Each structure stands twice: as C-alpha cells, then as structure tokens.
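Before I ask anything, let me first share the structure, which is written out below as structure tokens.
Left out: one protein chain. Kept in place: all the others.
Let's turn to subunit A:
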Amino acid sequence: MVNLTIDGKQVTVPKDATIYDAAKSAGIKIPILCHDKKLHPFGGCRMCLVEVEQMKGRQIPACTTPVTEGMIVSTMTPEIIQARKLVLELLLLKHPIDCPVCDAAGDCDLQNLTYEYQVNSNRFQDEKFQHQIDYQNPLIERDMNRCVHCGKCARICDEIVSFGAYSFINRGLEAKIGTEFDGPLNCEFCGSCVSVCPVGALVSRPFKFKARWWSLNKVKTVCSYCGTGCQLTLGVKDNKVLTTVYDENQGFHNGQLCTRGRFGYQFVNSDKRLKTPLVKKNGKLEEASWDEALGLVRQRLADAKNVGASSVAGLVTPRLTNEELYLFKQLFNKGIGSDNIDHSAGYAHDALTAGADESLGYPASPASISDIQTTNLLLVVKTDAYETHPVLGFEINLGVKRKGVNLRIVSDKKGKLSKLPNAVTYVHKPASEVLLFNALAKVIVDEGLADSSASSLPGYDDFVKNLGACAPTAVAAQCGMSADDITALARDYANAEKALIMLPIGLAYPGHGKALAQATINLALLTGKIGKEGCGVLIMGEKNNSQGAADLKVHPVAGGLDAMGILGGCASGTIKTLYVVGENPVISYPNRKKVEAALDAVEFLVVQDLFMTETASKADVVLPACSFAEKNGTFTSAGKAVQRVRKAIDPIGMARSDFEIFNSLYSTLGGDSFKGLSEVFAEIASVVPSYSGFSFDGLDENGSVYSVANKPRFIPSVVDGQESTTGVMALVTGSALNHCGTLSLYGEGPMYVCPEGYVELNSGDAKKLGVEDDQPLTVKSSVGEVKLKAKVSMRMPEGVVFAPYHFSDMSINGITNGAPVTWVTISK
C-alpha cells in the first residue's frame, strides 16, 4: 500500500493504483473524458491534469500516473483550472454545438464539463468537421463530427469485445475514428462503443430522439435473455421501456452488455404482446375476461385432478422468476398431484439436474464466473460459448488478454474465440465430445498425471475401467483429432495449476447433456481441479433462470414424465391436459412435426405467454403473462448468483404476472395462498438447501452467490457413437450470437442484425455445391426438409454445417430429432 496526500486528504491505495484511482477512492472528483474503469488508462483527453508537488510546476495526467509514496497532489489550482478550460475550448472548437438535437445531451461529459468550467466563449476560431454521418446500420449511428477522440470506443471494442471494429485513422487534424477502409460499420452490434462514448458521436438508433436522458426513470434489474445474469438498467418513460442505460458500476461485468441485452428490450412494449385472455370458441380464439379464462382453466385442472392427476402435465420456461417456478411446481406437485413437469425439452438442463447432481451432489456448476479470470487454463467446450453467453465471452477475452489465461477450445467448428491470442482450437468430429473427454482422462490416468486425491473418491475404479477403450490412438479417428493433439491437450490441462472447463448447455445443444457434463466433471475430479479458486466446471444454463429452475427441481422427481415423455403422452392420449408456460415447443423442441402433432392431439391446451406464439395459436385458452420488466422477483445466474429483478413498468393491457396466475390457481386447487414474493422466497430458502440463509430483501445489490458443498464421485460417462455415411453432411444446431431462445425474435435489435435462419457451410463445400452467400439451399434429413439461405464461412470444417435454431419460418427443428448431430443432404 502507498500513502499519499490529495488536496490535503490522506489516502492509502494499492501500489498499482493511479492518481485518478486514488482520488476516486478518496471521493475527490477529477474530470476526465477518456477513462472507463474497465479499460486501460489512455491519457488522451488531458482533462485530468493535476499538479504533484514533487514534480514542480508540471501538470501531469492523473489517469496514467502511478502513485508513489508521499506524493502530494493538488487537483484544483487556478493553473489547472486554466489548463482544463483550454482543453475544453480546443475541443469545442471542432465539436458542433448541436446539443438540442443530440441524444447525449444531459448525459454528455463534454456538456457537463463545459457547464462546470463555465466555458462560455472561445478564444480560437476554426471550421467544424464535415465528416459524413454513418446511417448505414439500424443500431448504431456514428457522427464523427461530434467525436472528441477519447478512443474509448476503439479500446472497448478491442480490449473487451475483441472485435476491433474501430481504430484511429488518418493523421493530425484529419484524424478520426474510422472503421475498416472507412466504410460503414459492420460488427457484432453489441453497442459497447455507444455505452462508453462520452459525447453523442455514437448513439443508439432504436432510442434515437425517443426521450431525453433526464426524463428517464432508471430501474435496475437483471437481463432476461441468457444465463449469464447481467445486471441491466432500464430507461423507462410513460410505462414504456425505451432503452438500456449504461452503468459502469453494475454487476461483475461492469455494465458491459451484448446485442440482446442492450438492443433487445423492445419485446417488452411490442405491439405483438398479448393483452387479453383468449378462449377458443368454435375453433377460433376469442377475447375473454380473466374470470372466464381462468375459471375454465381452474375447472379443467380440477376435473382432471379428480379423474387422475397423471393425465395433467406442465411445460414451463426457465425464464420465469424463482418464485414463479416454485409456485408452478407447487401447483402441479401439491395442487394437482402430478409430477409431469419439465422445461427446456428435458435434455437442455440434464447436465445440471442429472450430470452435476449425481457427480457432485447439487444441480449447479462447481465454479463461478469470477473463476474465468483467475484460472490459468480455460478449456471451452464449443466456440459457441461466446454465442450463447456473449458477456461470459467478454470475460474470456479479458482473461486471455489481460490475465494471460491459456485458452484451449474443443469444438466442432472454429469461432470467434479461436482468434484470441495463443488460443488453440481442436476441431473434432461433431458429437464426439464425451469420447474426447474420456480420452483426455485416459491419458491423464496412464501418464500418472492424476491428482493423488482422485483415487480415493467413490467410483474411481469403475471410472478407470470404463476408460479402457479410450486410448488416444484408438479414438483419434472417431474424434477426428490426432492422438498427439489429444495427448498434448490432456497434458496441458493436467499440468496447469488452475484450470476451468466451460460448458454451454441449451436447447440447441442436445449433445451437451448428462454424459458430457459428467465427463467434464470426471476430468476435473481426476486432476483435483475442483472446489478451488480458478478451477472447476462452469455449466452455463441457456436461459436467464435455467440455474434457478435446476435448483428448484422443476423437472420430474418422482417418476413423472419429462418433456419428451409429456409430448409423447399427448400424442398417445395419456396426457389430456397440458399447461405450457412461456415455452414455445413448436419452434424450440426437436422434431417440429412430432411436437405439432402432439399439441394438436392433446384435449385441453393452456398456453401462458407474452406473445401469440406458434404454440399459443394451438391453445384452447391463452393467458397473457408479464415480461421481466413488469415484475419483481429473483433470477439465479449460471454463476449461482441469486439476483433481484425489479418492476419497471405496469403490466401491458390486462396481462397478469405468472405469479398472480399461479397463486390464484394454486389457492383454489387446495393449496396455500401466498401473500407476497418474500413469503415464497422464504419458503424456497427453507426447501432448497443452497438458498438457505437468503432472504428476499436481504439479497446483495450485485447478487448473492450461494456456496455449495462438494460430495464428488466418479460416474463413468457412456459414449453412444454415431457413424457418418458418405455423401452426407453433419448438421449441428446452435445459438446465433444475437439471439437467445425464441424471445429475441420480438426484440428489434437482434432482428435487425440477424433476421432469419441460415445454414452455414464451409467454403469448400459451398464450391462443390456451387452456392454463394444468401442463395437458398434445401437441407434434407430423415425427418423432413427445409429451405434455408446459405452462409459461406471459413470457420466450418468440411462436411459440417451449422444452423441456428431460433427462427419460426423454416425452423431447423423441422428436420432434427433431438440427436446431437443430424445427418443431412444439402442440395441447391
């Protein structure tokens, strides 16, 4: 620690702190334009000039000067104020004074400083810039005339997002922030640059001119897309969510967001939202009152309960809050007496609820998000980890680039993560992950690299015996990797002091189930890399509350039917009443035809959703529910943080929160009536061991991370091999970067960037087929065929094609059947 004096105040800070950090910790504000706490110091704007007594008469930038013992710093002498005024005058020389039409006004650092330093006149004269404004993309407007050259956009895009869309181009007075070849912006559109821009040079187009910054009501809540659990500040006006507001002090990610989080909020106030309950009359859904619709549902559930509760089933989305999921489970288990409940097609949470639960004794990851940056070696399963959880992808970027984390990726295709410094991507044959992990374990056992603690764990002998046939040389061909690569990877993993495995799971990844989770956990156990800082396996649930749903055991626990069983039951007639909450199985579950047939066959279908989804259109009763912005509650992130969701707006139309609907049904079907969320949360805390000690009002601002006690055991993971046939291509499904589930289809931002499905194939394969980008292709499997646009890329290996699963038109699930790989033929 270093002691110094700033403006007469004694400050003690760590020795790697800068004067700016030290002043900030002492509550002294130093004005600055080019600094963000996530970024490396830049020293570009010269606003933070201070005087240090030891360096007589010189003005030095506070943001780039490290502190030294005994430093005496003054931040506000008349000379400094003069110098800052000069800087502002020079900036205002070129900056257009168009505050009345600039969206940044009110939240503009330059405007605030000009006001604070009373720069009313300018000693200099010059012409303004005449740069062309970039209106080419629908999300980010770039007006380089307003730019103050702080370089924050270029730095955040490079340092954190690792895309590098911007750079300073040209020299001297001509210098500006430019894109490649000074063309239109074409990037991931995460909007990080917009969030850090201190002026209005970069503005969000969906929010352009919608409201003034000061008139927005800012509500802190949690993003409702993926499982990362990013905190979000919603800008609300007149009961409408108009934008997301950047707050660099929010969450583990310091306010960093991806496209969906930042630009995908429009679904909340979408015109397509359901506003009234609908009841099917004469084959047509007609508007009804809540009493009528809910009465009908209540009646049918009560009737079904009397006949036999096993004929009732429920499918729920893990996008609901913990309290709602708990009530849903109570409604079915206690109110109706049925155990037929599930979410995410059954397999998408298998890795947690079966894999981790059996191996470790709890259905959660044996690691947390902070481990990503503290580990030495990161083993990522599939480059898709970036697409499924973009903000965790940013954490990987930071770990690799700042903390020197070694990145190893095993994937069936390359991806953005492969481009990180020193990253090694091992491309294997699709769906051979389990075999590959078993082979890695085999190498570690054979070479004596295993941790001494491993052999004493239960199940060790069985596990080693099961590895018998997994020697690298034996499985190399099946994995599509060389034996040397497998051995090298195993050695790297075993020899790393700390190593973390990241495993994304989700509806689009049928292969990432119980077996793969257990194979990864086995590997971590074998090398003793679990239960320590920077070690473990991070199983990343797909949806915002996938982890909560797993914790609350929203799946059959007493022999009930799982999702596939329920759909099978609907088709065969054993399930007569199906209650679907927020799920859209028609699009997101494999084998669309089968799902549609099952939903058509079921006698009474209730769908509770925000939108008239493909599933809702088949329903007998549709209940309008509330989005995350309209309710209070808690979500649990993939990193095991239980976080508060806060109500930002009143429910749209007649919509009611899922909590209210379940509570009403549950209380009339013989259960308790809960008075409020804190009562339900208290009950959850008493039932779910990991939540004990938490209270609804006592949750930490940044989320309370629950701790888990490892009860590890080895469970051999079984490989079910798949053989390719010649002339046939392997189709792997996945998540597109800008989408999450089917919810993002109602967000404008994601739909601007990625409006429709596509099939991505290798350029060699494309040449053979004679197709180019955007040409239609027919993809045919044993289940069916779809027509999709081609996307030619370098990242796919030959013979493997990729398609995102989110889209309704020509949905890829029309031709899948729930296997990790679908074998398809592709023709023009």
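The working rule: a contact is a pair of C-beta atoms (placed from the backbone, for glycine too) under 8 Å apart; a residue touches a chain by one contact, two chains touch by 3 or more; residues count from 1.
The rule is simple: contacts and distances are computed from a predicted model.
Name the omitted chain as UniProt records it, choosing among "Ferredoxin", "Diaminopimelate decarboxylase", "ABC transporter ATP-binding protein" or "NADH-quinone oxidoreductase subunit I".
So the chain that does not appear here would be "NADH-quinone oxidoreductase subunit I", according to UniProt.
Per the definition of touch given earlier, which of A:Ala105, A:Met654 or A:Ala819 contacts the omitted chain?
A:Ala105
For the full complex, which residue in A:Asn186, A:Ser215 or A:Ser572 touches the chain that was left out?
A:Ser215
Among A:Tyr115, A:Tyr135 or A:Phe168, which residue is in touch with the absent chain?
Considering all chains, including the one not shown, the answer is A:Tyr135.
Write the list of subunit A residues that the hidden chain touches.
Per the touch rule, subunit A residues meeting the hidden chain are 99-101, 105, 133, 135, 141, 208-212, 214-215.
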